[in-house]
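Only a single protein chain was left out; the remaining protein chains are all shown in position.
Letters A and B name the chains as they come in the text, with residue numbers starting at 1 for each one.
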Amino acid sequence: MTTIDKTSSVPSPRGSDDFGGPLLEVRDLHVEFSTRDGVAKAVNGVNYTVSAGETLAVLGESGSGKSVTAQAIMGILDMPPGRIPKGEIFFRGQDMLKMSNDERRKIRGQKIAMIFQDALSSLNPVLSVGYQLGEMFRVHQGLSKKEAKAKAIDLMDRVKIPAAKARVNDYPHQFSGGMRQRIMIAMALALEPDLIIADEPTTALDVTVQAQVMDLLADLQREYNMGLILITHDLGVVADVADKIAVMYAGRIVETAPVHELYKRPAHPYTRGLLDSIPRLDQKGSELYAIKGLPPNLTRIPSGCAFNPRCPKAQDICRTDIPALLPVTERDGGELPGRGSACHFWKETIHG
Amino acid sequence: MPDKTVEKVTTATGEPAPAVVAPDSGPGAAKARSLWSDAWHDLRRNPLFLISAVLIVFLLVMAAWPSLFTSASPRDADLANHFREAPHWGNFFSPEWLGYDLQGRSVYARIVYGARASIMVGVGVTVCVTIIGTVVGMIAGYFGGWLDAVLSRVTDVFLGIPFILGALVVLNAFDQRSVWVVIMALAFLGWTQIARVARGAVITIKQADYVVAARALGASTYRIMFKHILPNALAPIIVVATIALGGYIAAEATLSFLGVGLTEPTVSWGGDVNSGRADLRVAPHTLIVPSVMVSITVLSFLMFGDAVRNALDPKLR
Partner (left out) sequence: MGRYVARRLLQMIPVFIGSTLLIFLMMYVLPGDPVRTAMGDQQFDPAIVASIKKDLGLDQPVLLQYWHYMTNLVQGDFGTQISSGREISDVISEAFPVTLRLTLFAFTFVTLVGLGLGIVAGLKPDTLRDRGLLLLTLVLVSMPSFVLGILLQWVALEYGGDTFKATVTDSTNFSELLLPATVLAALSLAYVARLTRTSVAENLRADYMRTAVAKGLPRRRIIGVHLMRNSMIPVVTFLGIEIGNLMTGAIVTESIFNVRGVGIEIYEALLRREGATVVGIASLIVLIYLATSLIVDLLYAVLDPRIRYA
């Protein structure tokens, strides 16, 4: 299996250690959950890398394992019922799965931070936002209550919350959805981490606010040269922000590509289906395409390619052999850097 | 009334959580199962439920046909047996098994015959209270406005009176207290709990999309109340009622113990504990046996109610 690699063009990461490799490397990660109905295999061998200053978009329907992968990286999986039977997660060359709880805790928030989808439920309802922001400084940097509050106001200013000083003692429910998500971003940003994982950061927001929040996130990422993993099911959000995309289906990466190439020429029938199901103004009047069927039950993933029951191109081999994520090339064999597809018929898909 | 925004937030999704625990596991993960069949599935595997169900069946049989369990009569007194203690081993289920009381009556026979009063009061009060409470709660919750205001105030008035205190006052007015008098008195004071639960459930359900849709389609008030609201409000009502049942049995025993519950000739466990009080030192078995019996009965119904609640309340999954 190949991994996406695009480290050459980006500046080296900030910070003291001079580790040369990618900021984050996930290798053959497996995650499963024991449920009433059996073992749900949420993640089945995921590989990806993220470098400093780079944005990786992880795309997939709900149940594709994109959030579970992120939670595994963050170390916030519920275990049990969750389990990581196999795999490694390297952060600056060190396998986090082998670290002690305390070592991991020091990475969380300081080196890797996370932004959650639903800011209302993700913020503590009975503590003021100032307290929750300031807590980062008090715990990780040992600042006093007063210093922490000043820092919290700074942060709120930086994510462009109006009247930060007056609102620092307000509670999460007193803010609008967009403002709450800004507070989540501020919290993730507080200690200027090397990597931010944003799990559907704009899904719960109005369309107009979505763009503002995404822009803010992109600006801040550039400013601090952070790595960003953007988890989403929305192809529209991805196009402007991401550098590269990994498409997930049933716990596997089925296609990887630099962002614009994916839109131009998808190399997996699932990606094609996703792109075709975006409404387009120039096709007004024709019927909107939809991928038929439902995502698979994770306790009973179909044999062979998990997508085969829904795939228009499925052949016998798709029902028996699991396709590996192989490099995608031009028709003449010319290299397409960063591209890969886990389809037996990727050639037909991209070139046909 | 405080504007409890929290409730709106947390009850926004009325549907039970999906059965699969895995986060992000998405739709299609489990086939649709109804609340009730899911609950039954859970109950059958719950040991607490099974134990309590067996005990309850046992108690019901004892209440219905006490003569199956003992040949002795609970009222036959023979002073020759005055405070005779139980034999140490053997003779299980014989009249002398658990000894004799002050008047020389078989404690075992009184235990067996006492089941009927306890069970009847428990079940009777629960049935009355559920009917009254559901009707009042549904009317208040569904129609709202002044009707709700008045009914809620009345509920408050009843809730302002501590249950045991109120029952003491009411029951003390009667000289002869049969099972029916006790049922009426406890139901008179106890309906408020169910009324509150029913009102809350109805208000939540009333705002649900499917009720709004039914109303938009022109369904009659009667139809909305009985076809849409009642079936969905039933789960919380049943949960509260099952748990309350054990409480009413305990309340009857307590009142009888205080001398204002069931009166002779009704055989009642609480009454037997009361009449043995002075003899705690001389003949502790005359108090302890019926005390333990009360506890076992209450425990059975509480375990039962607990299991039902766990099965029906999706939030606890």
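Keep this in mind: a contact is a pair of C-beta atoms (placed from the backbone, for glycine too) under 8 Å apart; a residue touches a chain by one contact, two chains touch by 3 or more.
The model shown is predicted, which means the values in this text are computed figures rather than measured ones.
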Pick out which of B:Ile56, B:Ala77 or B:Ile161 touches the chain that's been left out of the picture. B:Ile161
Residue of A:Ser34, A:Ser62, A:Gln110 or A:Gln212 in touch with the missing chain, whole complex considered: A:Gln110
Option touching the unshown chain, where A:Asp37, A:Glu88 or A:Asp118 are the choices: A:Asp118
Touch residues of chain B, complete complex, unshown partner: 1-6, 9, 153-154, 156-158, 160-166, 168-170, 172-175, 246, 250-251, 253-254, 257-260, 270, 273, 277, 280-281, 284, 287-288, 291-292, 294-296, 298-299, 302-303, 306, 315-316
Residues of chain A in contact with the chain that isn't shown? 74-76, 78, 105-110, 113-114, 116, 118, 121-128, 135-136, 139-140, 171, 173, 187
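Just so we're on the same page, only the chains that are shown with their structure count from here on.
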Find the geometric centre of each of chain A and chain B from their Cα atoms only, then give the gap between the two centres in Å, rounded to an integer. 51
